[in-house]
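All protein chains but one are shown in place.
Moving on to chain A:
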């Protein structure tokens, strides 16, 4: 020790004169970074700074590229470059030097080199490949610090393709004696899992080892991985639940070393992580939930100290309690906790309390009632974030009765909010509420007007679209529709008469469409007047050309003769020379149609907007034109992606000799090429991706819900208690200083306190009306994806409600408790019969609600009449199956394409050695179809014609059957077949229709019967393999056998032999392409190892195995 003191003393003098020591913060006269920074701080303008830094960068550039610069100097230069980069100046010249520094420097310089690399580059950067070798070397280093640095940089960014190169080394580090290395290795592997999940599949059991590591730090690092894995597949990790519970128990009981305490709370971040994992595991799983009740109770009890971090744990506990299978006394405690949060004077806790309430309120609306006064206060909070969160909460409890008050609050907020993101989100919510719960037409239209004008051009495009759709399709009653439309027209006319210049473009477009479509409903309104109004919009400077298009379209609908013809002519002339092609097109249409009123009536029939428009997506009416052009020597059409491909190809050198390229079969090629884009879009629609996506989009903000309502406990808080709650708050409120309360709502904050409270209570009663008695099923309905059907039904009943029960005006904010109850019950009485006798009314309307619903669920589908035929069609078509196939099992016959003249359906039949696609073409018209042809093709399959259609003619109401033999060329999870059918009516041009068919790989899989010896020989011969852990079936006696049985049944695999916990299974893809599977039960999972001579086959088959085991 004395030695150290001595050294210190001798060093002290020099220490005082030295800079760059921690904490000293003195500027060194010699330090170049110091000079730079001092230079920058002395500057006054951004421009000067830019000049200075540019000069500095030049200097750095010169020095880094000089061969005489030592690594030590390089290190200093890199720090300066990092500084410049942080200020936003490009330093790309130094990237390569950063990598060099990481490669060649000593540990210290290396560290800066790695740091610079991780700050400068990203995963996709090509220079990163140069780093791979360095990382490899450092991972093998004996110096711990070098290993640490390598692991850190790897977890920050590593090229995905190079992961296999370093994976074994990182894996090895899991067994390193130093816990810090193990911990970093675990996180690096987690990062690998995130970017390339299938590459680390085989080390899942090593993660388990990490979870059981003796060092708590390593264990807590592995929780990152488990949180992710369990989020993706909670079913697969149920067996770990007891372990997590045990770990949490030990942590909570303080079994960890004191080092892990933070403010005397044992390892709080670890607890948070564990609670999250538990809530994922316990979600809708009673038995798993039961094992965690005890520890949750313990956690809730222990976390009593008043420190931030204990609240963090409490919050997670509460969320967990409400997510897992419910237990009443825990729920009560959690509810109390939420109360503490919400009532807390600490604003962060209030925020979390509101979030928790939002999360919980769908399961337990009573809890919101309990805190209604606090919620009202939060609505007036000066912090916008708190307000925003409160509105989110209100959004969840909206119903028919409080919708007006809540929407009003939201619109108030929108007026003061300046953040675009919040505006977009909130405007969407207002629109959703308005569509779902609007009490009457006026309110609906006015609210939507505000939505359009506030949302402006930020609005998500689907809001105006669905609004227009709603207007045009209408509801159950014609009368109501007319009223709604008329009101919209009136309101828009008055808006245009006011000052249209301030309205956003989207809103103007909506106005134009509505006026064009429905202004005739108002009898006292001459079309000329409307036309003049619209013409004014064209003259406005602010109108975009898109809006002008809408204006011109509206004018086209209105211009049937009359006095304004001159105006119309004038307008169309002005714009027919516009540079914008769309605008010119519209102007042309307007010009022609305004002169020919007969044609106009035919093209744009009045009030026909609800009729589905038949779209010939193949553009077959242009076929004549195309063939003429081709005959005249035009080049055949190529879809954009193909053009792109050819373009990029043409840039590279062509190594192949030029050959014959063009004229052969030009016309046929052009036909298929032209159609591929539509085919693409159709097949993507069929796969259902788009629907999924929209669901995701809509639920993005509702991240927390989607939790099933799990219990049916009676409300433990009746109205009485709510009333008791209110006076307490009243007593407390005078203490609060007026400045603390928000004053956005001027009237509220200016009134004296007692009145203010009264007002608040009124507000409360109008906000929370209907919550107590409302059936929660209705509330839950909100969490489901809002399809059109959901939106319209409540609206329809809401729309007619004021007529049948004028007393039940929901906007009456002063309702006290008694009439409110009456109101509720009467409301229930009214609404239920209405729902039922809604049906008999249907025949009156052209679109009965029944069909309307089906259509709205899938607006692109064919008219509903077809759907009814579907079932009968299946049986009737299967009778057309050829005799040799009819005995075999065939897939369900699906309709692929149908139009006025024909229906195309198809199914596939599995034969012993092949798969046959059977296509049924049935003629629905009264004519004989001529030159009927089918073309089927696929990228992954070879399609050969087994028996073509018997003839090219198809008599009316008859069915032609074609068969195609399918052979796999390249394995894929699903095979997409694209096809076209072309035909000609006796009097008419040729027509074509595209369709597509999808069949899974499983259709091609056959059992492969082998002996164990043969299997062994083949196993060694194959190179392509894949490994994965699959879930085992629940079976108490023999899960392996049960699982294999499922695979055998669903995928036709052949079980060669079962040896203890292992099994070998074989199958083949059409006779000659075998795939072998080796299964082993391990740690509750089925570890599967597949091998095959065919590259993609194991992966694809594995996918189907997973599917087969997941599906019930």
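We take it that a residue touches a chain if its C-beta (ideal position, glycine included) is under 8 Å from a C-beta of that chain, and two chains touch if they have at least 3 such contacts; residues count from 1.
Operating definition for what follows: contacts and distances are computed from a predicted model.
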Missing subunit (named according to UniProt) among the choices "Septin", "Adaptor related protein complex 3 subunit sigma 1", "Auxin signaling f-box 2-like protein" or "NADH dehydrogenase [ubiquinone] 1 beta subcomplex subunit 4": "Adaptor related protein complex 3 subunit sigma 1"
Touch with the omitted chain, as defined above, among A:422, A:477, A:505 or A:878: A:422
Contact with the hidden chain (one of A:352, A:583 or A:885): A:352
Candidates A:164, A:382, A:605 or A:1095 - the one touching the absent chain: A:382
Contact residue for the chain not shown (choose from A:190, A:207 or A:920): A:190
Absent-chain interface as seen on chain A, which is shown: 1, 4-5, 7-8, 10-12, 14-15, 18, 20-23, 25, 27, 31, 33-34, 37, 41-45, 79, 82-83, 85-88, 90, 106-108, 111-112, 115, 119, 122-124, 145, 148, 151-152, 155-157, 180, 183-184, 187-188, 190-191, 217, 221, 224, 227, 259-260, 262-264, 268-269, 272, 276, 308-309, 311-312, 315-316, 347-348, 350-352, 382-383, 385-386, 388, 419-422, 425, 700-701, 703
